[in-house]
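One protein chain is absent from this view; the other protein chains keep their places.
We call the chains A, B and C, going by the order they appear; numbering starts again at 1 in every chain.
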Amino acid sequence: MSTSTPTPSVVPAKTSPGWQRKLSHLVGPLVLLGPPGVWLLLLLVVPTLLILQLSLIPGIRPGQPIDGFGLGNYLNIFQPVYLQVIWRSVFFALGSTVLTLLLGFPVAYWIALMAPKRWRNLLLVSFVLPLWTSSLLRAYAWITILRPTGVLNSFLSTLGLPTLDLLNRSGAVFIGMSYSFLPYMVLVLYASLEKLDRRLLEAAADLGASAPQAFWKVTVPQTLPGIAAGCLLVFIASLGDFVVPELLGGASSMTVSRLIYNQFLGATRNWGLGSSLSMVLILAVSISIALLIKYGDRDPESFS
Amino acid sequence: MNTRRPRFYPGRSPRIANTRRGFLQLSAAALSGAVLSNCARNLADVSSEESTSSAAADGGTLNVYSWANYSDQELLDSFQAKTGIEVVVDTYDSNETMLAKMQAGGGSAYSIIYPSDYMVTQMIELDMLTPLDKSRLVGLENLRSQWQDPVYDPGSAHSVAATWGTTGFVYNPDNLGTTLTGWDYFWENGGSLNRQITLLNDVREVMGGVLHSLGYSYNSEDPAELEEAYNRLVELKPAIANFITNGWEDQVSSGDVLVSMAYSVDALSLVEENPNMEYVIPETGSSLWTDAMVIPKSAPNPDAAYEWLNFLLVPENAASLVGRLKFATPNEVAYDQLSDELKADTKLFPPQDLLDRCEGIAPVSEEATELYDQYWTQLTST
Amino acid sequence: MSQTAMQNRPVIETDTRFDVELRKIFKVFNGETVVRGVDLGIWQGEFFSILGPSGCGKTTTLRLIAGFEEPSAGEVLIRGKSMSGVPAYRRPVNTVFQSYALFSHLSVWENIAFGLRIKRQSKAEIQNRVQEALRLVKMEQFARRYPAQLSGGQQQRVAVARALVNRPTVVLLDEPLGALDLKLRKEMQVELSTLHKNLGVTFVMVTHDQEEALSLSDRIAVMHDGRLEQIGTPNQIYDYPQTPFVADFIGDTNLFKGQVETTDYAMLQVRTDRGLKILVKPTESSNGSTPGQVVVSVRPEKIQLSLEKPSSPVNCFEGRLMHTMYLGTHVHYLVELLSGDRLTVLQPNRAKLAAEPDSSLYIHWAETDCLALTA
Partner (left out) sequence: MPPLPVNSSKPTPKTTFSIRASWLAAISLAVFVFMYLPILILAFYSFNASRFSATWEGFSLRWYSTLFNDSRIFAALQDSLAVAILAVGVSAVLGTLMAVGLARYRFWGKGLYRGVSYLPLIIPDIAIAVATLVFLASFAIPLNLWTIVASHIVFCLAYVAVVVSTRLSGLNPHLEEAALDLGATPTQAFLKVLLPELMPAIVSGCLLAFVLSMDDLLISSFTAGGGANTLPMEIFSRVRTGVKPDINALSVVLILGSGVLAFVAEYIRYRGDQGRSV
């Protein structure tokens, strides 16, 4: 750079009056956050408030008079039939969570810590790849496999083994849900295991821990936040899942989301009950997420 | 791939009649102010609101909302050839879904809908249907008299009957190993039918069928009779794979299930495709239903809708549908034009003595409806 | 940058030798005052450093000059022009960020050309100037690389080139070498210094590294707690700190709190809180010439050690050797005086002191080798 260059010209702007500056401070947030905010307000917040309101009108159906406000819909949920449905949904969700954890942990462990390093990304991507395909078609694939005259039974009978009757019962729901949500579990566990400091395991071994001891006393506590996050993710996803129980569950596998669906697009059209069930679902999920955020970032030591 | 859910008689009328005023007053008095009263008003009164806001009002297209196999490409092509109107068909799989969609504002594009009998009544009471201008209809007199003045729509003021049928069972005699005659078989062989049958996803059809098999009315309101029927169904529950109105075709064809409860239209289509299958109307009788064509108040193109109605009232057009889609036509002139083979098809046109044993589904009291719903929820949710 | 070219711009009521002038600048963030009344002028062509511990407000001061923040009170002038209301992108200054803030989606060449392109310079002009800037920072062969493909030192050069290529009136450097390892830092210090000398443009650097500030700067402003403690040449700052904070912060020092007992224009006598009597010869810049609370500062390297009692009793105290640490060229001693004060003493390695740990010894220093600072 030469030493005889002209200096850049400076054009000092006139000082804007205070209110104008204040206004200009508002412009940025409004431009950036206004449109998405309005969208979320209109199509998320207001609708949620509306179903909250509907849920407070006992037994409201479209085209019916309002019987006044009350908690009738929520009390209705405590009928044994609905409690059973809720319990079944929770049961499906819990079972699927446990299954995905059992299946997902070895895979995540293997990919994160044992597989050749340059293959890791590829392995992870290819494991998650089925997530990108239509969830309906994946559930449908399980119908093809599990139906009484399906692939599994053809295979079993070719081998001379007794056939299995799996479709249209809880087992099929567990299989379908675990299949659907396993990639999520593996992704979350992988992220957690990848961060695991191997030197801790060396330290544990150095201090005399056997391999299983090191696993239970170091690996698991260290990755506990990840395990918790993965489990919660799968639990929430399977709690709200509609497709798998609908397609694989059969006559005796009514879940909350199917029940809600029936209240709006099915025969009973009890919008009040449907709304209260939705509110319960939203609250349950929001609370568990809030709990995870509150306690999830804790030091792993505090879990052990 | 057929879907339908029919009834013969207006249903649930007491619950629907007193809608709008009460809704508005109460909601206005309630805390919610504008939004909820708006909500309430619209939930009760969507139909008249949306006619102004509908899209696709150009004369060139007719949007039809119907059961899945109520039209085929041949029909649409010949309609377009004759009238120049392009038809777009969307399908629903239950009357309730259709009603929910219409009430939620999702039906504003449709000028023709195919509700079942009781749903016609319900939609009339909800003030959703255009009264038909009879002077614009040609050939209404060709319908059998019972459909010129049906119970569900006196004087055919709002609807034109399109097809009728029965409810029964589809099965493969080879797979079942015997001939099915009625409901009783299921209880006699319940133990061996582990999730081997599918029933319709319809409370009145299933409960009614069982009631009928017990010798009661399809439309019983007697709590004791209802409980008996419910208990029979609970007993049968292990044998039930699923409650589905559609989708049983593959399962019963492949042998995944042994018997499926079905509407005659769907069942006969399958039987035609797969001659091993058989459709049976329980010998004690079943339900008789009608699906009708209506023009919703929100119809963006009522002129084209009248063209459609008139086109299907032409006996030749109605008759050709009988062969292709297994429509039992309510059109007497069209029936007369059918081949003898079709006329003699006792599955499609059951003999009069069997029809006499059948019964249309009639409305029941509000208390009974509650009871039906309660039993149904318990049955499907456990 | 030419000193004459600047003269033809209208200038208001200021010392025309100032490139940057801060007038009673205050900055309040969320009720917390980060900069308190900073008042300084930076001369044209000067290498000026703002030095202080983290959180002292030095970076905020720099950002006020750059225009990323507006002062809550006071005024920033550049070349005599008020910068109030002038946004960052209209100020004739360019910044080298601590973390470089290179645009990772642009190549080195494009990063450097960014400012010129924004100003819609001609293609040929851009080509020439970017090339020149690349040559200046010895990065010609890396022009096509992307920032992620460069080492930290190389990124630093690109950041400097990106600022210089626009020929700003003032180059602002925010901890420019903070992210580099020691060896690289030394190298880059030399290069920065050379660049500055060759270009003659005003550099304002913020750093917490006193050695860096002392070795590079023409003048240094020491900040503490949002306030300017002292402005001066490195020599002034080191040898004649004006406040106890500066004395303590710059280099190592031993501090004694005390009272001025007697004073005449030639000598101060201070009695420390622990009872030592220290004689201090006031200097021109020292402000401890009035009675009251003072802090006496003695640099470790100015203190002599001896096993024998020295001849002069001035500032001579008996103590005990606590600890010895060899630093190669120097030896570091920790001595506890009888008064209880602990002092650090730094001696060249050649004067071997044959003292055992815990043995008693004497320390002393000349009255001209210490300062009395108003507490």
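The rule is simple: a contact is a pair of C-beta atoms (placed from the backbone, for glycine too) under 8 Å apart; a residue touches a chain by one contact, two chains touch by 3 or more.
The structure presented is a predicted model; accordingly, all values stated were derived computationally and were not measured.
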Name every displayed chain that the left-out chain is in contact with.
A, B, C
Can you work out which residue in C:Gly55, C:Pro87 or C:Gly340 touches the chain that's missing from view?
C:Pro87
Per the touch definition above, residue among C:Gln155, C:Gln189 or C:Thr272 touching the missing chain
C:Gln155
Which is it among C:Phe18, C:Tyr100 or C:Phe142 that touches the chain not included here?
C:Tyr100
In the whole complex, what residues of chain A lie against the chain that is missing from view?
28-29, 31-33, 35-37, 39-48, 50-51, 54, 62, 103-107, 109-111, 113-115, 121, 125-130, 132-145, 147, 149-151, 153-154, 179, 182-183, 198, 201-202, 204-206, 208, 211-212, 214-215, 218-219, 236, 239-243, 247, 257, 260-261, 264-265, 271, 274-275, 278, 281-282, 285-286, 289
Hidden partner sits against chain C at residues 66-68, 87-90, 93-95, 97-106, 114-115, 118-119, 146-148, 155, 162-163, 166
Residues of chain B in contact with the chain that isn't shown?
1-3, 35-36, 38-39, 42-43, 46, 49-50, 53-56, 63, 68, 88, 90-91, 93, 101, 103-110, 244, 246-251, 253-254
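The definition used in the following text is that only the chains that are shown with their structure count from here on.
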Measuring between mean CA coordinates, which chain is farthest from chain A?
C
Distance from the CA centroid of chain B to that of chain C, rounded to the nearest Å?
88
Rounded to the nearest Å, the gap separating the Cα centres of chain A and chain C is 54
Mind checking the centre-to-centre distance between chain A and chain B? Centres are C-alpha means, answer in whole Å.
38
Overlap residues in chain C, where contacts from two or more other chains coincide:
none
In the complex with chain A, residue positions of chain B that touch it:
15-16, 18-19, 22-23, 26-27, 30-32, 35-36, 39-40, 43-44, 94, 96-97, 99-101, 103-104, 126, 194-195, 201-203, 237, 240-243, 251, 254-257, 373, 376-378, 380-382
Show me the residue ranges of chain A that touch chain B in the complex, using the header's touch definition.
46, 50, 53-54, 61-69, 81-82, 84-85, 147-150, 165, 167-169, 250-252, 254, 259, 264-269, 271
